[in-house]
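Here the complex is missing a single protein chain, while all its other protein chains stay put.
As written, the chain order gives the labels A, B, C, D and E, with residue 1 at the start of each chain.
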Amino acid sequence: MSDKTGERLTHFDASGQAAMVDVSAKPETTREATARARISMQPATFALIARGEAKKGDVLGVARLAGIMAAKRTADLIPLCHPLPIAAVTLAFESDAAASAIDIIATVRTTGRTGVEMEALTAASIAALTIYDMCKAVDRGMVVDGLRVTAKSGGASGDFSAP
Amino acid sequence: MSDKTGERLTHFDASGQAAMVDVSAKPETTREATARARISMQPATFALIARGEAKKGDVLGVARLAGIMAAKRTADLIPLCHPLPIAAVTLAFESDAAASAIDIIATVRTTGRTGVEMEALTAASIAALTIYDMCKAVDRGMVVDGLRVTAKSGGASGDFSAP
Amino acid sequence: MSDKTGERLTHFDASGQAAMVDVSAKPETTREATARARISMQPATFALIARGEAKKGDVLGVARLAGIMAAKRTADLIPLCHPLPIAAVTLAFESDAAASAIDIIATVRTTGRTGVEMEALTAASIAALTIYDMCKAVDRGMVVDGLRVTAKSGGASGDFSAP
Amino acid sequence: MSDKTGERLTHFDASGQAAMVDVSAKPETTREATARARISMQPATFALIARGEAKKGDVLGVARLAGIMAAKRTADLIPLCHPLPIAAVTLAFESDAAASAIDIIATVRTTGRTGVEMEALTAASIAALTIYDMCKAVDRGMVVDGLRVTAKSGGASGDFSAP
Amino acid sequence: MSDKTGERLTHFDASGQAAMVDVSAKPETTREATARARISMQPATFALIARGEAKKGDVLGVARLAGIMAAKRTADLIPLCHPLPIAAVTLAFESDAAASAIDIIATVRTTGRTGVEMEALTAASIAALTIYDMCKAVDRGMVVDGLRVTAKSGGASGDFSAP
Partner (left out) sequence: MSDKTGERLTHFDASGQAAMVDVSAKPETTREATARARISMQPATFALIARGEAKKGDVLGVARLAGIMAAKRTADLIPLCHPLPIAAVTLAFESDAAASAIDIIATVRTTGRTGVEMEALTAASIAALTIYDMCKAVDRGMVVDGLRVTAKSGGASGDFSAP
């Protein structure tokens, strides 16, 4: 992980004002990022989602689409984020029955001048919130944890991976 | 907390298909919801944000606006969420220096036919991701935890609060 | 059906210029509209969608969500359409195996000052185009026909229904 | 026309889950697509639009702009559609007085990694719905038929044309 | 005009942080606002627009629609602005041949809890910029002046008018 905390943050100019940093001199390269989040719930809610997956009432199918569509809206939501021609988005879910939790894994790819970490994070978090929305009538206490970037490749700043 | 998990989820109709549930028969009442999230980081990153707050390079100021604006986009992002005339949004931040973490508290109010939990959650999560975006050049390992609804009032389903 | 073609169109003012007509004097009432469309395809494509419905690769599930979300964007797309607080959206599909066609039925409800015909039509057409998008790799010749309003109720202009 | 219906649909992965397919390995080439739709109406409505064209109350001028602007929103509306840097959009109208119908022809061009069929279809359908919106006060029974892709060029999948 | 500059600005809370102010206690009333702007250009550009109006190439028709549609997007653009159910938007143009200038007058009406000054200003400014866009190939030096609110009525803060 970088430890360049002596420098100023790149989203501020020399006088400390917010700016969208200039990426016009960067080359277009293929970049990929993966983000994860976990949403925990009551066992009964988990069972309800699991039943829906198998037969009907497809909570995760709706959440997957919400995440994919949100990835395309990232630059509208994150103020200093560059608009990018997204080339691929996938959302995967892993169920942890013992913990009554679902892990969300969002991967985004582009050929562009900046990375897609924010797109992956946005996809993962909106997918998690969509699960919350669809189940909140039966379980208002659901919690999202561990929303983070777990892998990044492409671009000048080097690759990154985290557990 | 509700425990009505024997029922089907309200966002699916009798045949299990997703639908935006009909709220036209509900009265317009004043409703409020609060959501929280915590973003944890390296101590050096925390110090950088703290310095910015005091003088310049205002990470939290940008995150606050991003959260407020995202609350207004909630119905565009969450597939089955109703559009609502949002009456108020506030974003507060609490710093936990010992843990190198910042707590985000988003409160949304409306006079409408459904609650604003999703608006509060969306505001809190986009504010957290904006902090990530502005600091990711120095700290890619930041993690968002505890994204959840902590209070809700107004509407027929009764009040709710959680720690 | 109305036959008031002697009058000028309501979306133009007295000098023929486009305007969003003033609805502020109209009462808020519950209004509902239904629109339909039919998308026709090759028998093999129809079979592919039918298989997907039963097991996986849920074309109609994706189209349903696309239609619901598009209904909420109607005022962004139709220039002189009023923004409305949509209270309910449902999308239903009826398969006609003999004709290798799928009928899309979109119903929208609001409590507002104008009708929701445009929301229902937008939902039906975007659902149809989403089916096209998901199947175009195997069948570029799909055609959408019969996109129309089939029922409307509420509001001063009276009810309407068509086959 | 392709007849590859033995394959799975490209918008689903191997396990049948929706995904935005990866286009990052495709070259950027100039691509063009044309879509058409026909809107049929009462003779009196047709006359009203024709008069407007000549003098004032320009229904087709408004519909043309709506179609052009909608083409730019396609990736927001069609869930698995890639965002593309649209290079050109034109909307043409052909009047068929004998049938009291107007044909809408939308052509979109890009230099990108995927085709623009969905952009052309979206432009044509939103232009048709805008005509409906502007004339619905006098003719609620207008119907849109024949919404389809009529030509496509550029890209690896080869050219396509249909009547 | 108000002279309450001793007070803090209403869009900041007691600690100086931006917030969307709470309007939930305000009554819904009919409110209207008018904004104006003037765009000045070379005489040849003015003549080009005037010819277009009369015959074809309708610059002001396009600008009018852009302004109407922008009014509906105001809450997406102005960070602390409340979303409102806009009831009417009109855009008028007045030509000043002697000055080679066009005046833009935007009027917006709502039944809501806050005023529509921002919607009127947004409509007027985007209409002006659309004129710039359509004529910039022949006249890059066009200038917009006098963008301001000229009238406001409805709501607790009283009526306002300015030249």
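Convention: a residue touches a chain if its C-beta (ideal position, glycine included) is under 8 Å from a C-beta of that chain, and two chains touch if they have at least 3 such contacts.
Small disclaimer: the values here were computed from a predicted structure and weren't measured.
For the chain excluded from display, the touched partners among the shown chains of the whole complex are A, B, D, E. Remark: the omitted chain is touched by one listed residue; of E:V23, E:A106 or E:I126 this is E:I126. Only one of D:R64, D:H82 or D:R113 touches the chain withheld from this view, namely D:R64.
Residue positions on chain B in contact with the hidden chain: 58, 61-62, 65, 69, in rising order. Residues of chain E in contact with the chain left out of this view: 1-5, 7-12, 15-18, 37, 42, 44-45, 47-48, 52, 55-59, 62, 65-66, 69-70, 73, 76-81, 117-118, 121-122, 125-126, 128-130, 132-149, 152, 157, 160, 162. Touching residues on chain A toward the chain that is not drawn are 13, 17-24, 75-76, 79-80, 82-85, 112-113.
In this text, only the chains that are shown with their structure count from here on.
Traced through touching neighbours, the fewest hops from chain C to chain E number 1.
Comparing the residue numbers each copy contributes, chain C and chain D share more than half of them at their mutual interface. In summary, the interface at C-E recurs among the listed pairs B-E, C-D or A-B; the equivalent pair, sharing over half of its contacts by residue number, is B-E. After Cα superposition, the angle needed to carry chain B onto chain E is 120 degrees, rounded to a multiple of 5. Ranked by distance of CA centroids from chain E, the top chain is A. Each chain gets a centre from the mean of its Cα atoms; for chain D and chain E, those two points are 32 Å apart. Counting partners per residue, chain E has 61, 65, 69, 85 as the residues that reach two or more other chains. With chains as nodes and touching pairs as edges, the resulting graph is of another kind, matching none of line, ring, star or complete.
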